[in-house]
Structure formats: C-alpha cells, structure tokens
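Got a structure here, written out as structure tokens. Questions coming.
Just one protein chain is left out here, and the rest sit where they should.
Labels run A and B following the written order; every chain starts at residue 1.
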Amino acid sequence: MNFLSFLISGVSLGGIYALIALGYTMVYGIAKMLNFAHGDVIMIGGYMAYTLCSTMGMNPMIGVIGSVAVCTLLGVTIERFAYKPLRTAAPLAVLITAIGVSYLLQNLALLIFGSAAKSFTSVVSIKGISLFDGELVVSGETLVTIVVSVVIMIALTLFVNKTKPGRAMRAVSEDKGAAQLMGVNVNATIALTFAIGSALAAVAGLLLCSSYPSLSPYTGAMPGIKAFTAAVFGGIGSIPGAMIGGILLGIIENLSKGYISTELSDAIVFSILIIILLVKPTGILGKKISEKV
Amino acid sequence: MKKIIALLLSAILVLVCFASCGSTEEAGNANDEAVIRIGGIGPLTGDASVYGTAAMNGAQLAVNEINAAGGINGIKVEFRAEDDVHDAEKSVNAYNILKDWGMDALVGTVTSNPCIAVKDEAANDNIFLLTPSGTAVECIDVPNAFRVCFSDPNQGVASADYIADNAIATKIAVIYNSSDAYSTGIYEKFNAQAGVKGLEIVAAESFTADTKTDFSAQIQNIKNSGAELVFLPIYCQEASLILNQAKQAGLSVKFFGCDGLDGILSIENFDTSLAEGVMLLTPFSKDAQDEATQNFVKAYRENYDEETLNQFAADGYDAVYIIKAAAEKAGITADMSASEICDALKVAMTEISVDGVTGEGITWTADGEPSKAPKAVIIKDGVYTSMD
Partner (left out) sequence: MKKNIKAVKPATKTSLITYAIVAVLFLIVIIMDATGAMSSLFRGLLVPICTYAILAVSLNLVVGILGELSLGHAGFMCVGAYASAFFSVLTEDTITNAWIRFPLALIIGGISAAIFGIIIGIPVLRLKGDYLAIVTLAFGEIIKNIVTVLYVGIDSKGLHFSAESSMALGLEPDGKNIIKGALGITGMPKDSNFYIAFAILLVTLIVAYNLVNSRSGRAIMSIRDNRIAAESIGINVTKYKLIVFALSAFFAGLAGVLYSHNLSSLTANTNNFGYNMSILILVIVVLGGIGSIRGSVISAIILTALPELLRSVKEYRMLVYAIVLIAMMIFNNSEKTKNLRSSISLKKFAEAKLKTRKGGTK
C-alpha cells in the first residue's frame, strides 16, 4: 500500500517535471540552447493565476486561461528581445543571457509580489478518492495532474508528427539552413516553439502550485533544474524522452524519499542519473551522435 | 578595442572604490555629529528575504518612534539596513559597508549562519551586536554579542517539556529541515529532551531546502508510524504545505511548532481552517491583547505590509528598544566611539530589564542569552489563542 502511495505521488510529481522538461527539450531541439529562464516562467504563471483568482476573485478557469496566455506572450517576448539577437553567438553566451533573464524574472516578481510566500488556491475542484478504507488517498490534484500531463503529451506528439507547423519544427531542429531553403520560416517556427514551451510551463506551474500550494519568487527555480535534469535524462531534444525522463525522475525521487532517506533523495536521484548516462551517454531516448571525421 | 575597454572598466572600478572611500571618510568624520548610528543586516532579497525584510521594518519603525520621542538620551538615532541575501560572505560585506558608514551598534544579522561570520568581525572591531533572530548557539559566543530571541536548544527543550508536562501526546513524529541550522538545532535538543521526559519519537522525517514542496512521502511514513502529534520545528511556509498535504492524505493528528510557525495565519490566501488546532510556542503573537503589542501591530500595519508582520518584525522592533534601554542605562553620549559604546552597552545589558513585544521583563546574562517565558498558543477559529 505504501509503495502504491509513493508511486502515485511520484507519477504526479513526475508529470509536472515532464511538462516542464518538454519546454526545455523542445527549445533545445530547435534553438540549440538551454533556456534556464524556463523555470521562472512557471513561477510567473503561478503568480498570474494567483492574481486573477485570489486577488481579483475570478473563476479558476479564467485564471488558467489568463496565466497560459501571459506566459505564452512572455515566452515569445523573451525570445524576441533576449535570445534572437544572439542567434549566431556561442551557445554559452546564450546560456548566460538565459540566466540573466532568470534573475530578472525572479527579481521582478520579488519587487511586484513581495518576498513573503503566498498560499495558492488550487485551481482543481475535483474531490480526491479514498481507497482501501482510507489507507490510500489520492487527491484531486494528483488525479488531474496525471490526466492533464498524459493528455498534453499525446496532443503534443500528434502536433509535432501530424501537422504542418509540427513538421516545420522538426525540420528546423534537423537542419536550420536546409529548412530555410525549403521555405520554412525559421524565426516564426522558433517563436512558435517558445510559445508552446511557455504555455506548457504555465500549465505545469498551475499544477505545481495546486499540488504544493506555496508560491514565492523562487518557486520555479528548483523544479526548473529538476526538469532540466529530466530532459537530459530522457535524451535532450527528444519529446518522448522528456516525458519518460520526467516521470521516472518523479518516481525515483519519491521512492527514495519514502524508503531510503529524505535528506539524501537529491543525491540519490542525481547518482542514478549519472549511472544511466554512463550506460547510455545520450540519455534514455537520445539520438546517437555519429561522428564525422 | 577589447583591451582598451577592459582597462577602462578596471580603471573606473578602482576609481569608484576610491570614490566610495572618499565618501566614507566623510561619513567617518561626520561621526562627531550628535547622532547614534544603528546598522541592520538581514536578507532583503533572495528566498529568506521575508525574515530580513520583517526584522528591518520592525527596527526602522522603532527608530522612527524613538526619534519622534526625542531620541536616546536626547540624541537622534539613524538606522541603515543592508542586504546579505542570507549568505555569510555578503553579510560580512554588508557589515563592512555599515562600518564605513560609522555604525555605533548593529541590529543583526537576522539569520544564523551569516550571524556567526559577522559576530567574529564585530568582536574584532569591538562593535556591539544584538541579533534579533539568530538562534544558533554560536551566534553570540563572543562577549559583545547578545540576542533577542530564544536559542535553538532553549526552544527544543521547552517544546518537549510543554508536550510532556501537559500530557498532550506521547507518540511523536517530527518533520524538520535538515539543511537548516535553526530546524536541526531545535530537533536535536527536542529529541534529547523527549528521551528524558519519556516521549516516544516514532518517526523523524526531514526535508532539505531543495525538496521543500513535496511532503507526500514524509506524511505517508508518519501515517504508518501511528504518531499522535507531529512536531514541526520549521518555518511557516513549509508548514503550510505540510498541513495542506496532510489533509489531502487523510492524516489527522495534532501539530505542534516553535516560533518559526508564527505567521502561518498571515500567509496570504492561506486556508486558516487547515491550521485549526495547531499549537505553538512563540514569544510573540500579534493578536495578544497587551497594550505594547497592540500599539506595535497598529503602527506596523500603518507603515508596512501585513504579510511581513511576524515574530521577526517584533524581534527587530524590540532589538532597537533594547539598545535604547541599555544605552540609557549606560549613559551613552554622542561623542563616544563605537568601541566605547560597545564596552558600556556590554555591561548595561546585564543590568536592564526590558518589557518588549516579545516578552515582559526580559533580562540578559553576560553570555548574551535572554531570559523570558515562551507563550504557548493554539490556533482556534483562525486566531492565536493563549493556552495558559
């Protein structure tokens, strides 16, 4: 019973990691950059929903839509003003810029919303279920998180594989120059990728804050790093990889907390990551890089 | 081109440093002016900023009140707060800035680890240090350092005593933050005292600063352990998450906390029904009916955000009044140097008794520890109610 309980909360946490990791991995696949500000977009999404629902007292649905819209806009804006000028620069320069954007978002939130943590009202109104005479309780947030992440993953896979913009994204990630020659609008495609990634981050942020209802300017930092780990774990650039990596990471984290040590759970997660990368140097589903001589 | 820019920048930097020296020199000379300078250090940005902001607001409020009432021994007081981001290195930088400014006494630092680093610097320079909320034992192990709050061991022992003496529970689970000195400090002493008092610790769960959102595994383990009471020697932000997740997981036990839990009711948008029946030992409660507390709470609300009105704000507020009391006792005058002030205050601290918002008749021993009685409060109908 314990195992089942740890597993379910692990899948729920992993689902959130996976949604964030999808944003990382899509942006990486297309723009070849690690968007370290991604975790902070989550936090902005949380604050947006908080402002709309709790401060202005609107319907949770409006909060969800509003926060997704704002994050999408934010993602595109960041790309336009901070990353686009550096399209041809060294990857490390873009990485540092992303870190700068991350500081910027955190400190903006600190100035606007204050340092004190806020308690987030769950956007989920479904009641939890209690099984086996109350021995196993699955909260509504957990259920919704699992369902939403599965639905989004399926939808995203279909989008990338079956639609025209999806095909354009794959083409750009394969070879930017060739895609451009074939008439793909590279800038628009990259902007679209940032839009989708940031929208996913907003959803992940809402689920994160609903399950663990505390919101501060630093809420997004740690999940961001974990999700980045998950993306690499699954093979960065690969969409199914990010999903598997995220969910596995959540499960490992929760099981090691439950059975081994809560203090060392991070050390355990990272050790397993290292071992997996030693066996499969490009992650679980990563493409094998062929070396040109 | 790059070289020129690099050289230019470093030259500017050196100049700026020189310039800042110049201005501090002036500040140093200006020390003769009739004013007492009190410095404050605490995290004003970063994830511990809520504590620092509260304490510095509280101190500023006290300084404003004192100045309005004519100052200390008729001398005006100036207060300057510097940010340390809850980092020892930055804290020493902040201390040096305040020293350049001509600080006569320090209210700080707010958090324990930076405080340990700063107290050594202050001891070297012989500047009086009064930490509002540095709870670790090592924070005040120099002669010139005192504190307003309880120490960690003090709280752990008091909590175990209270639970045992009032027969609240015998099977106890603990959730503590293993990456935080405050939390581990209380837990260790609580654990030791629990053994003495015949309390059984059935589960000791922990979390770290990096894993402070998901508590489902810890709660599940506590559920299995059959604990009657969960002891939470942690801060209110994590506690609010634990209470929420405990409810979701169907864990219904009593919760008991220390002063870090104070402020849980004022977390914006927190569902206070979750905290119903939570007990805590705290020196300050903003719903207390005594006049001093009510005046402080009213004045704080007029000037600052409600969400930082917590025990830290009260500690910062009291710290300034304690310095005032000691300075008056010692007969501090404006022409004394920081070192002379420190020597005088050190002696005066052991002779005064202060009625503040965090306790009545607080006295100090030469080792810097305050002696005051913790108040046990229980949350009933969404407000703190005294248990005594």
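Basically, a residue touches a chain if its C-beta (ideal position, glycine included) is under 8 Å from a C-beta of that chain, and two chains touch if they have at least 3 such contacts.
All values reported here derive from a predicted model rather than from experimental measurement.
S.K.: Let's see if you follow the contact definition: name the visible chains touching the chain that is missing.
M.R.: Result: the unshown chain touches A, B.
S.K.: Which residue from B:S133, B:S151 or B:S178 sits in contact with the chain not drawn here?
M.R.: B:S178
S.K.: Which of A:S12, A:N35, A:T97 or A:N254 sits in contact with the chain that's absent?
M.R.: The missing chain is touched by A:T97.
S.K.: List the residues of chain B that touch the chain left out of this view.
M.R.: Chain B touches the missing chain through residues 1-4, 6-7, 9-10, 13-14, 16-18, 20-21, 24-25, 44-46, 82-83, 85-90, 92-93, 95-97, 99-100, 112-117, 119-120, 136, 138, 177-181, 183-185, 187-188, 191-192, 208-210.
S.K.: List the residues of chain A that touch the chain left out of this view.
M.R.: Listed in rising order, the touching residues are 28, 34, 82, 85-90, 92-93, 95-97, 99-101, 103-104, 106-108, 110-111, 225, 228-229, 232, 236, 261, 263-264, 266-267, 270-271, 273-274, 277-278, 281-283, 286, 289, 291, 293.
Here is the rule we use: only the chains that are shown with their structure count from here on.
S.K.: Using mean CA coordinates as chain centres, what's the chain A-chain B distance in Å?
M.R.: Inter-chain centre distance comes to 36 Å.
S.K.: Quick check on the complex: what are the chain A residues that touch chain B?
M.R.: Contact set of chain A toward chain B: 2, 5-6, 9, 13, 50, 54, 107, 110, 114-121, 128, 130, 134, 137, 139, 141, 208, 211-214, 216-219, 222-223, 253-254, 257-258, 262-263, 265-266.
S.K.: Contact residues on chain B for chain A in the complex?
M.R.: Those in contact with chain A are residues 44-47, 49-50, 53, 178-179, 205-208, 210-211, 213-214, 216-218, 220-221, 224, 237-238, 240-241, 244-245, 248-250, 267-271, 305, 307-308.
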